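Of the protein chains in this complex, all but one are displayed in their positions.
Naming follows writing order (A and B), and every chain is counted from residue 1.
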Amino acid sequence: MLTLENLSVSYDGAPAVVDASLTLEDGHVLAVLGPSGSGKSTLLRAVAGLEPPAGGRITWDGDDLAGVPTHKRGFALMFQDGQLFNHLTVARNVGYALRLRRTPDAGARVRELLELVGLQGYADRLPGTLSGGERQRVALARSLAVQPRLLLLDEPLSALDAGLRERLATDLRDILRAAGTTALMVTHDHEEAFAVADRLAVMRAGRVVQQGEIAEVWRAPADPETALFLGYARVLVNEAAQRVLRAAGLPGAPTVAVRRSALVVAEQGPLRGVVLSGRATPSQIRLVVDVEDVGEMDAVAGHGSHPAPGDRVALTVDAGRLAVTPFGP
Amino acid sequence: MRSVRVCVPLVALALAATACSTIGESSGSEEPEDGATPTEVVLVTHESFVLPKKLVKQFEEESGFDLEVRAAGDAGVLTNKLVLTQDNPLGDVAFGVDNTFASRALAEGVFAPYDATLPEGAEQYLLPGDGEDGEARALTPVDNASVCVNVDDTWFAEQDLAAPTSLDDLVDPAYEGLFVTPGAATSSPGMAFLLATIGAYGEDGWQDYWSELMDNDTLLTDGWSDAYQVDFTQGGGKGDRPIVLSYDSSPAFTIADDGTSTTSALLDTCFRQVEYAGVLEGAANPAGAEALVDFLLSPDVQAALPESMYVFPVDASVELPAEWAEFAEQPTEPITVDPEAIAEGRDDWLRDWSDITSR
Partner (left out) sequence: MRRLFVLAGLAAVPLAVLGVFFLLPISGMLAEGLWADGTFDPGAVLEVLARPRVQRVIWFTVWSSVLATACAVLLGVPAAHLLHRRRFRGRAALRALLLVPFVLPTVVVGVAFRELIGEAGPLGFLGFDGSAGAIVAGLVFFNVAVVIRAVGAAWESLDTRPAEAAASLGASPAHVFRTVTLPALRPAIVSAASVVFLFCATAFGVVLTLGGLRYSSVETEIYLLTTNLLDLQAAAALSIVQLLAITALLVVTTRLRSVPDPTLARSVARHPRVSRGDWPGLLATSVVVVLVGLPIAALVTGSLQVGDHWSLENYRALTTEGSRQALLVPVTQALVTSLRTAVDATWMSLSLGLLIAVIVSRRSRTRAERRARGLLDGLFMLPLGVSAVTLGFGFLITLDEPPLDFRDSLLLVPIAQALVALPLVVRTLAPVLGGIDDRQRQAAASLGAGPLRTFVTVDLPVMWKPLLAAAGFAFAVSLGEFGATSFLARDDNPTMPIVIFHLIGHPGAMNYGMALAASVVLAATTAVVMLLVERLRVPSVGAF
């Protein structure tokens, strides 16, 4: 089990991570989510032993890791761009750590790993000849080779294009589950985090602002900014918040975060508004509606309806797509 | 520790390299224990020192000491090294301090007194001032060579021009652009030539002479080898200047096919350099040092000097090699400058000389 206790890291005196505390149980995948500059990568590097903590402790199963160099931590680090050794073949890259440990029957293990990441037959290729997605799969296989007690993933998918990212995210999740790997992943993409991880920690300005089960965090963002970062489209306050909550049949609260698809065009809806603009997507039509007593809001409509700008529509509120946040703005 | 780990392959490489390195060879200079009798004698000398192996062996057999030679630098470097290290001398005995530098070494007290028995004819080479006024003598003359202007006789014969004979002739417009000499600041023979002009024209007259010399298109080079080998018509290369500053022995090295020398030294232009040996003050093995000084004066060494170091012996009774006997004539009355005056004036003279020649 990985535990961070009040961890602080600074660069040249400037704090990058402040007072961060986290726990990661064996077998779980924790995503650290945050915008760029939030200190999430620094946190990962500190866990890897690449940055010395300015304060606090990093422990594994209760053992303090201070003074344990990177190569003795048994944490495999996978970079955004893979950082494969370009002069070594795919097989030698994957088998790198196995050779370091003089693992017997390394060849079979390499084949097994290549199969796991879906790259059978790639053993003798050089990294320079691979596509971005293939390179990341090799990097993943290389990291998994020695069954690290913790896998550290630094934005593992963000260098890839959208379609590939989605597919690889699912693969990554399956591979990690199958191998029973404990992993700590940092990302700025909440969809990537949802796809791969089962636990989530949100970082902002060097601080961990919220952590927990992924669904739990998603349901109850700690504050409006977190809500926005988790993919909520707008945060409403005061009157507007009361109006929407009432329409959803929920008790009133000063602040509420609303997802893009929380308002749905429906004949009998409690809210009224005027369509400002509309845009079709494969599954639904996305609208921007000027809602009475609330203001400009996002809404969706089914493909059967054809609301045009200027049309008056009625809207219902899906309570499952709202999150009451505790603090006012 | 990273440093240790990184060092491992380097050390391995180093070990592999030592197979062909010089390390590990015995240097043969084990320091004697306090009180024990020293077994070796260390000679500090300049880079031109050469003593045939046969003679080294002979010395070691006769004296019972191993001879260790530390040769580096020229006479000036040697002298200054001795001066700077006099508190902890580099060896037991030094050879190669000449009469242009000897005063500095004596004034600094580098040498211990030793009154070696001189061979026949060596008296005339004693350093003026050394061992006089009732003090013990410190320096023993071993060899001498005179720096003289040399001319290419064949060239002058071909041009139907009389070769110059004196320093005065060198500023004669008839010989314009024909003389090449190494500079005094960078070359020991060059310095000797400057001293010759100082001796000949006086401490106040040489400056004008040098101005005229430069006006007569004299070529200055860095060292002797440049002047003689590149610019002199009889040197190793294909030079075009038939007058060069060199040594009295040089004609012995330009023997043509008909058995005569193509060059000759102008004996009225010579400044004599005498090289001395002396026991170093604070020597670990003074007895060995004295034995070596005596050995350098022995007939065998004296006879070997011309061929191994291109210098004349101080022992008048030694037979010279055939070419030397025939073609290398020594000046009978070389130009002299008092060693004390050299020690005092060197700095100013060189500065003035540099100013005159770089004008």
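We adopt the following convention: a contact is a pair of C-beta atoms (placed from the backbone, for glycine too) under 8 Å apart; a residue touches a chain by one contact, two chains touch by 3 or more.
These numbers were taken from a predicted model, which means no experiment stands behind them.
J.: With the full complex in mind, choose from B:Asn144, B:Thr221, B:Gln302 or B:Gln330 the residue touching the hidden chain.
T.: Of these options, the touching residue for the absent chain is B:Thr221.
J.: Looking beyond the chains shown, say which of A:Asn86, A:Gln268 or A:Thr281 touches the absent one.
T.: Residue touching the chain left out of view: A:Asn86.
J.: To test your reading of the contact rule: which positions on chain A touch the chain that is missing from view?
T.: 11-13, 48-52, 69-77, 79, 83, 85-88, 92, 96-97, 99-101, 126, 128, 142-143, 145-146, 152
J.: Name every residue on chain B in touch with the hidden partner chain.
T.: So the residues of chain B touching the unseen chain are 1-3, 5-10, 13-14, 17-18, 20-23, 25, 27, 29, 45, 47-53, 69-74, 76-77, 80-81, 83-85, 88, 90, 104, 183, 185-186, 191, 219-226, 228-231, 235-241, 246-247, 249-250, 253-254, 307-308, 310, 321, 346-347, 350-351, 354-355, 357-358.
Keep this in mind: only the chains that are shown with their structure count from here on.
J.: Report, in whole Å, the distance between the mean C-alpha point of chain A and the mean C-alpha point of chain B.
T.: One centre to the other, that is 84 Å.
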